[in-house]
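For reference, the structure is listed below as structure tokens.
Removed from the display is one protein chain of the complex; every other protein chain stays in position.
Chain naming follows the written order as A and B, and within any one chain the residues start at number 1.
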Amino acid sequence: MDFGQFISYIAQGTVLTIGVTLIALPSGLLIGTLLALLYVYGGKAASRIMNLYSTIFRGIPPVVLLFILFFAVSKGINLSAFWAGSLSLGVVSSAYQMEIVRGALLSVSGDQLMAARAVGLSRLHAIRYVVLPQAVRLAIPPWSNEAAIVIKDSSLVYALGVPEILRRAQLIGASSQKYLLAYLSAAVIYFLLVLLTTRLLNHLENKLAIPSNP
Amino acid sequence: MLTWLSYFQRFGQNFLRGAGVTLELTAVGLAIGFVLGLLLALARSYAPKWLQRAAGAYIAVFRGTPLLVQLFIIYYGLPELGIALSQNLAAYLALGLNSAAYQAEYLRGSINAIGAAQMQAGRSIGLSKWQTIGYVILPQALRLALPSWSNEPISLLKTTAIVFLIAVQDLMAEGKRAATTTFDFVGVYLAIAVVYLVMVFALDALLKFLERKTKIPGMDIETRR
Partner (left out) sequence: MPNPILTIKNLTKTYGENVIFQHLDLTVNEGDTIVIIGPSGTGKSTLLRCVNLLTRPNDGQIWLDDLEITAKGTNEDQVRQHIGMVFQNFLLFNHLTALGNVKLGLTKVKHMSDEAATVKAMRELTRVGLADRADHYPGQLSGGQQQRVGIARALAMDPRIMLFDEPTSALDPELIGEVLEVMRQLSLDGMTMLVVTHEMGFAREVADRIVFMEKGYIVEEGSPDEMFNHPKFPRTREFLWKITELYGKKEKEAD
């Protein structure tokens, strides 16, 4: 097997790595945003429950939660390791993303909400048209960090047998006894993925920035 | 439910042993990470340009790749270069090198916040650059960093959970053993999760206590803009 074949075998795992990320990250965002809105605007009982959710799901190591959900899910529904793994990572991420969105919502000063109400906007409209647009911009930097984390954590699903980058590196490393090369290659690919994602999100942040100080 | 609770009784000693290893991994990783992280932070803020860039590259690489891959490179890859480490040593090294990259960022942030103003103040009374760093900037920067740095020990505690994949006998490894004995994977791992939660809470409480004890009155991040 030549060098090119070696590298490309590992690189093919990128598809599944991206796949895992593209399931985990958006589902985490959806759940996280909903929960954050509940947390900030839902009243005392809701915020207590959300606080509990956050504490529990951010207090457990992702790999533990991954295993719990994987085994729980495979007992009940018939999900592939890929889906079980991806959704588990999504649940883990949702707790962190909830904190990010919550932080962003709270950072938009309460005064903005007050000014919106003063013009006659209902609470719902005030949140939707005044607070959220500003919160989104504030959330991008920490969210970009979370995206990088999810890409890296996707490597955990190798333990469930999903043939993504790390698993492939492991397989070919074992068969060729070239572990160092295999894992270094994997490292490079992950690095590039993270770099690309951070650059993209940085670009998005600049595009969405509200102009100031001419 | 009772079966579940019985796991603690049945495997309690093993879990405790594993938890001890987990805490040990956290402590060692944190310590290595702190020393190296401090050096990296100082390099980024005060060293000649080439060293700044090298430190930056280190941080980018270790934060830009999964810890699991770093662990595998150290444990499975280094032997090909003649460096064969035991599981535990490999784990300490990987955790330490990785943590250093994150700690460097926390520390650099607060060094910058303390900032040029304090450097000027120190130099103005005749202290050299490194004296100012040692006696004026670092004492303030380290205290300032504590609240955000507190994330790192907790994060590290959770991160250590992956080292069972190279057969380090930590809490997860004990969990895996117990799970394969009882075949109740979900139940056992839930019990493990509870133990981790307890450790995280305890660590969090300890850190908050430390924060309170070392606080300088009137000094908050807000005042340093």
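As a convention for this text, contacts are C-beta pairs under 8 Å (C-beta built on N, C-alpha and C of every residue); 3 or more make two chains touch, one makes a residue touch a chain.
Treat the numbers as computed from the prediction; the structure is a model and nothing was measured.
*Asks:* Who does the absent chain touch among those shown?
*Replies:* The undisplayed chain, in the complete complex, is in contact with A.
*Asks:* Could you tell me which of A:Gly4, A:Gly43, A:Gly76 or A:Pro211 touches the chain that is not displayed?
*Replies:* A:Pro211
*Asks:* Using the definition of touch stated at the top, determine which of A:Ala24, A:Val91 or A:Ala116 touches the missing chain.
*Replies:* The single option touching the absent chain is A:Ala116.
*Asks:* Can you name the residues of subunit A that touch the chain not displayed here?
*Replies:* Where subunit A meets the chain not shown: residues 111-112, 114-122, 125, 129-130, 133-134, 137, 210-214.
What we mean here is this: only the chains that are shown with their structure count from here on.
*Asks:* Centroid from C-alpha atoms only, then distance subunit A to subunit B, rounded to Å. What do you get?
*Replies:* 21
*Asks:* Note which residues of subunit B are touching subunit A in the complex, please.
*Replies:* Answer in residue numbers: 61, 63-70, 72-73, 76-81, 158-162, 165, 172, 175, 185-186, 189-190, 192-193, 196-197, 200-201.
*Asks:* Inside the complex, what are the residues of subunit A that reach subunit B?
*Replies:* Within the complex, subunit A contacts subunit B at residues 56, 59-65, 67-68, 71-72, 75, 148, 152-153, 155-156, 158-159, 166, 169-170, 173, 178-180, 183-184, 186-187, 190-191, 194-195.
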